[in-house]
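Omission of a single protein chain aside, the complex is shown with its protein chains in their original locations.
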Amino acid sequence: MIKVAINGYGTVGKRVADAVAAQKDMKVVGVSKTRPNAEAFVAKQRGYPLYIADLSKKPAFEKVGLSVAGSVEDMCKQADVVVDATPGDIGATNKPLYEKLGIRAIWQGGEDHEVAGFSFNSSCNYKDAIGRKFVRVVSCNTTGLCRIIHAIDQEYGVAHVHAIMVRRGSDPGEIKKGPIDAIVLDPVSVPSHHGPDVLTVLPRISITTMAMIVPTTMMHMHAIQITTKKDVARDRVIELIKTHPRMGLIKKSAGIKSTAELKEFAMDLGRPRSDLYENCIFEDSIYANGKELCFFQAIHQEADIVVENIDAIRAMMGAEKDAAKSIKMTNDALGFSPIQNNH
Amino acid sequence: MIKVAINGYGTVGKRVADAVAAQKDMKVVGVSKTRPNAEAFVAKQRGYPLYIADLSKKPAFEKVGLSVAGSVEDMCKQADVVVDATPGDIGATNKPLYEKLGIRAIWQGGEDHEVAGFSFNSSCNYKDAIGRKFVRVVSCNTTGLCRIIHAIDQEYGVAHVHAIMVRRGSDPGEIKKGPIDAIVLDPVSVPSHHGPDVLTVLPRISITTMAMIVPTTMMHMHAIQITTKKDVARDRVIELIKTHPRMGLIKKSAGIKSTAELKEFAMDLGRPRSDLYENCIFEDSIYANGKELCFFQAIHQEADIVVENIDAIRAMMGAEKDAAKSIKMTNDALGFSPIQNNH
Amino acid sequence: MIKVAINGYGTVGKRVADAVAAQKDMKVVGVSKTRPNAEAFVAKQRGYPLYIADLSKKPAFEKVGLSVAGSVEDMCKQADVVVDATPGDIGATNKPLYEKLGIRAIWQGGEDHEVAGFSFNSSCNYKDAIGRKFVRVVSCNTTGLCRIIHAIDQEYGVAHVHAIMVRRGSDPGEIKKGPIDAIVLDPVSVPSHHGPDVLTVLPRISITTMAMIVPTTMMHMHAIQITTKKDVARDRVIELIKTHPRMGLIKKSAGIKSTAELKEFAMDLGRPRSDLYENCIFEDSIYANGKELCFFQAIHQEADIVVENIDAIRAMMGAEKDAAKSIKMTNDALGFSPIQNNH
Partner (left out) sequence: MIKVAINGYGTVGKRVADAVAAQKDMKVVGVSKTRPNAEAFVAKQRGYPLYIADLSKKPAFEKVGLSVAGSVEDMCKQADVVVDATPGDIGATNKPLYEKLGIRAIWQGGEDHEVAGFSFNSSCNYKDAIGRKFVRVVSCNTTGLCRIIHAIDQEYGVAHVHAIMVRRGSDPGEIKKGPIDAIVLDPVSVPSHHGPDVLTVLPRISITTMAMIVPTTMMHMHAIQITTKKDVARDRVIELIKTHPRMGLIKKSAGIKSTAELKEFAMDLGRPRSDLYENCIFEDSIYANGKELCFFQAIHQEADIVVENIDAIRAMMGAEKDAAKSIKMTNDALGFSPIQNNH
């Protein structure tokens, strides 16, 4: 049993914790919170030992019926790997602690590549993560881009990618962030950081990205154009998607043409937290014309990186050397099968 | 086993179907759809026999792998009770069919009181539904109002209610309805229809309601002021809520001050479809000053009437004569306990 | 000519500046900005001398073609009155400067009553502002409440007010603030601060307020119930509104039932910045039943306080002793007539 600590029990951390708990070869040794709130009660309901960053706040937790097992350092000492799911830019400040304790650590895409020195995607570079001490799982958008670009590159060779990311403004449970009625260029300048970030996983790809933020909480939407080296066959692209363990095809028969309907479908299917771990590629949008391939893919910002974290743990621990086997173990333990298998 | 058919497998129908399937004394004999879409695949996943209104569309269903068991009339013939969850104003047009087949029927709050001649709320008038052929379960907003007004009326006597309903513009899975950036008075005139609708369940209450629509999908919010006949004690009101099987108290310790955070909590707790069957009353908002009682309650538009439908089935069939027992059976079968028990 | 400086040329400041410039007895001696941006170019277009808080930033302004006339202190020295329209809680920190210079100052409703020691509304307490050194113009919501409550109180006597404020999440030009999809109780506790704030202008009123925030940028909406001391006649209430210089009646003939349609109408009428200086009361919503009076009023958060600032200037300078005359001068100079006169 690989012992895993989750530092930061928020949007990502709570999902990774449940995914770890579902694996046969892993267990959650603890999760951390900075203040008592609804999520802390969820951790209690799940039976995850609760640790806190600042022990002076222990009475505040206990006052509302939440037991505190110790400090974050105490938690890390129990673990083989810590998944750092603290907010962006906080994660890096935890590195000295992990180094001091000699513990393996995974950071999320909100941190710079340099924090871990290695950026991970299960489908692209699993083998290179084996035995590593520090790994960074790239962001939800970069994960979604890497999966499909790598698959197309292997089949047809990618000459250039032009990807537009229309991003959600906040997660569903957030209430402070906007915009309420605007399209925000984030950043205004081109290319956005997403292109260079893809290169941390797939260094030889040529890519230009543009990004904006819109008033929705549901998912990101990518409008992608790939110029390939060989002519593209639409049917073959569909087959590549259908046979990929982390890509899903939204078929016309589902009548889905939006992120909202897609999330509703995931909810109805009983997915935990309505999570979509896979790239959701709209079959009807796949357009192949000579060496031009276009399509839309929806990316669930809270979920696609969850399964990648699990594989990263397994690779770092050397518990499984084969990417496909780890991916299958992860998916099976979650009862996850890409969405085309449900309609 | 009470055999239940669900006519209209949409936002409400799919929830009622799952709630029926969870009861020990009930089973789903079929659900109906008008066209093949994502929800039809969900019905298939759940194993509910699929019936269709227009048999000429059978090939369209079969083409995408959906078996059709027969017509809506065929479905009703299998059932003891049909829950009509078709869109507002369509339900009434189905009455001749139900009458012809001599089947018991439940309509939702989108239909007029006169369709069934009896409007139902488990906590208010369960006994009066026993043995009835036709019952209307009042709308989500009316359900939420009836529960709390009845409880306060029994304790303190209600002189007058002033209730403002701030309603969600569309459900999360809908994409056509707005508004996007507006507060819409719906209706402009005062009182809105909600006040008179409360009277179909609680005929002696004096109430003025005002209603508007805002650009959110999550839940409705009620801002309520009740003028009572006796002085109100805040602690007693809290106790009334805590001990009610269909009312929940959002305690300060959860740190929740919005519909979005509330839905996130329900999701994290593993509620099916993140559903909140209970009135969600914010403890911190409860304000008692002499004979004035004010508070906020959030109402999950897709969910609070689901449990009421189940109780209505049981009452109509005469399967359980005691409201409290039916409510407990319904809640227990769903693993449902009001939200104050989770934090 | 009364010389007016505007400290803080943002959402409120830019409107007050234009309103001052439109008056025959006033002129703008300067406006201040903290950084060069679009609004600074607007000030230049209008010909308002531009002053800055931090003179070390002068080169940043000049680099983009914006002349800087001096510091905020330099600006204040040119003025008889300074209108402080800096962001909430900043205004109070400017008081020592105004005191040092011995200049009259007006603060906005984002500051506490105590900063000025006197809270102002043209229709309620103009006379009490005559000759004052420091005045606070109450917030947009409090202004809207005071106007109507005072008018009803004078006619019928107000026993109690129950007011629910459904507030916009951000102004149209803001992009950082949410919520995107939530109704946020702000605050959760009852009463909200609006009730006590009304008392700073109308100290003898009994009022309970509840407030929430929704995802819109357009206007606030108030759902108000007033319990009066005498029976209310609906027609008389309509007459009171129609004859009030700062209240507008939205008649049924306009077909307007939302904030969005109302702002569109204001835009089409050619109102500067589509501003609605008046309470916008929906005629169809006015409901009178014995001693109960209910109605909806929309309040343009950026605008209703603009005209109040102008009157406050005139009162403080002792330039006009009669409230009605000042209000008429202000309205006429802006070409403003309440909206019922346009349909």
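Chains: A, B and C, in written order; residue numbering restarts at 1 for each.
The criterion applied here is as follows: contacts are C-beta pairs under 8 Å (C-beta built on N, C-alpha and C of every residue); 3 or more make two chains touch, one makes a residue touch a chain.
Please read these numbers as outputs of a predicted model, since none were measured by experiment.
Listed residues A:N94, A:T200 or A:T217: the one in touch with the omitted chain is A:T217. Of the listed residues A:E39, A:D181, A:D197 or A:E278, the one in contact with the hidden chain in the full complex is A:D181. From the options B:P49, B:G91 or B:P179, the residue with contact to the unseen chain in the full assembly is B:P179.
When the whole complex is considered, the residue among A:T228, A:S258 or A:N309 that touches the unshown chain is A:S258. Touching the omitted chain from subunit B are residues 169-170, 172, 174-182, 184, 215-217.
Taking the whole complex into account, subunit A touches the unshown chain at residues 160, 162, 164, 166, 179, 181-191, 208, 210, 212, 214-219, 221, 223, 225, 257-261, 282, 284-287, 289, 292, 294-296, 298. Residues 14, 35-39, 41-42, 45, 64-65, 172-175, 180-181, 217, 253-258, 260-261, 263-265, 267-270, 272-274, 342-343 are the ones on subunit C that touch the missing chain.
Note that in this section only the chains that are shown with their structure count from here on.
Subunit A and subunit B have CA centres that are 35 Å apart. Rounded to a whole number, the gap between the C-alpha centres of subunit A and subunit C is 46 angstrom.
The distance from the centre of subunit B to the centre of subunit C, with each centre set as the mean of the Cα atoms, comes to 42 Å. Counting partner chains per residue, subunit C has residues 179, 181-182, 184, 215-217 touching two or more of them.
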